[in-house]
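My questions all concern the structure below.
Of the protein chains in this complex, all but one are displayed in their positions.
Then we have chain A:
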Amino acid sequence: MTELPGRIVVAGASLGGLRAAEQLRAAGWTGAVTVVGDEPHMPYNRPPLSKEVLAGKAPFESLALTPKPAAADVEWRLGTKVVEARLAERTVELDDGSVLPYGGLVVATGMRPRRLSCPGPLVGRHTVRTLADARALRDELARPGARVVVIGAGFIGCEVAATAVGLGVREVTVVDPLPLPMVGPLGELLARALRTRHEQRGVRFALGATVAGFEGDDRVTGVVLGDGSVLAADVVVESVGSVANVEWLRGNGLDLADGVLTDEQLRVGGRPEVVAVGDVARFPNARYDGVARRVEHWSVPSDTARHAARVLASHLNGADAELPPFAPLPTFWSDQHDFRLQSFGAPALGRDDVRVLDGDPADDVLAGYHADGRLVGVVALGGQAATRGAARYRAQLLRQPALTA
């Protein structure tokens, strides 16, 4: 048998890809690392794209992530897409026609925005995922008197609506088929408080409403709702969820139903030489019920990369030490207007039993989410004091045994 090539290929050059490369070095991998990314940029930080940077409070340059010195010898192939992986042969093919053999592969290709397929013009319709997206949207929000319709009341939609209000646009309306903003992750109590806060600050809502199409000839002038009514719009933002970038993994017998399925060590397809990190990884969390889920939180690329790099490096270095199963404590924040949402744990698992732990939904509030009577997550909504309150429960959430135990 020929010797394995001593190279790890990382597909995707964003936060997950960067952290994977850094953590491979930290885990003792001294062989070659090549990171392939289809965006033209070095890895950058996405959260400010809907907040400070979109608001013009921070420059685009401030987004750059600085690779650690230990990862200085990593090869970056940017502006290059992985078009196909042949896992049995341990090769990936790039869009420049080259084929890279690998000893180890890290899947870090993340997500892209889902688009609405209903009829109408495309110009004037935006998504927010990349630098280029945020630049284009920022230019349009800066047009005097813009009327903005945000479709989708998830966290990105809520953040963009808040930023647009802050920029002084003429009006902002958020449309969603659900009855409250962010009700999926937050549950009713906080979702209602969130809606009130947005309305007090000038955001309008069209809730329980679907989108049937777009009006306009060469560019969008209105959003047609399911009941036939029309919201006038100069700028439309579609924040209706995301789609995993997994097409390049097809044909390998993997479960790609929602991202790429991993085992409790973040390995893919039962292969010890392939791991997945970041938004694209659908992993079971040993801290909870063992059900595999994708988690689109900023903390996840770093957490998954640390674990996956150890798993991969120890396998390739011939150690194959079995690590304890991956069991991160999810953390999430979102900044909207002058307030912050801060969550620890898995509130969505305890959405049916939400209790106010501190404060009052009209003011700073801290809510606890319970499953089988046990605290599984906390969410703070408000200012500094509320956020600090949530942090106090973090240790308790960390100490708890698995839900299945």
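Note that in this section a contact is a pair of C-beta atoms (placed from the backbone, for glycine too) under 8 Å apart; a residue touches a chain by one contact, two chains touch by 3 or more; residues count from 1.
Note that contacts and distances are computed from a predicted model.
Student: Which listed name, "Ferredoxin", "2-hydroxy-acid oxidase", "2-oxoacid:acceptor oxidoreductase subunit alpha" or "Peptide/nickel transport system ATP-binding protein", is the one UniProt assigns to the chain that has been left out?
Tutor: Protein name of the absent chain (UniProt record): "Ferredoxin".
Student: Could you tell me which of A:S62, A:S98 or A:T196 touches the chain that is not displayed?
Tutor: Of these options, the touching residue for the absent chain is A:S62.
Student: Kindly state which of the options A:T30, A:T196 or A:Q384 is in contact with the chain not pictured.
Tutor: A:Q384
Student: At which residues does chain A meet the chain that is not included here?
Tutor: 19, 45, 47-48, 58, 62, 65-66, 68, 298-299, 302, 331, 333, 335, 384-385, 387-388, 391, 394
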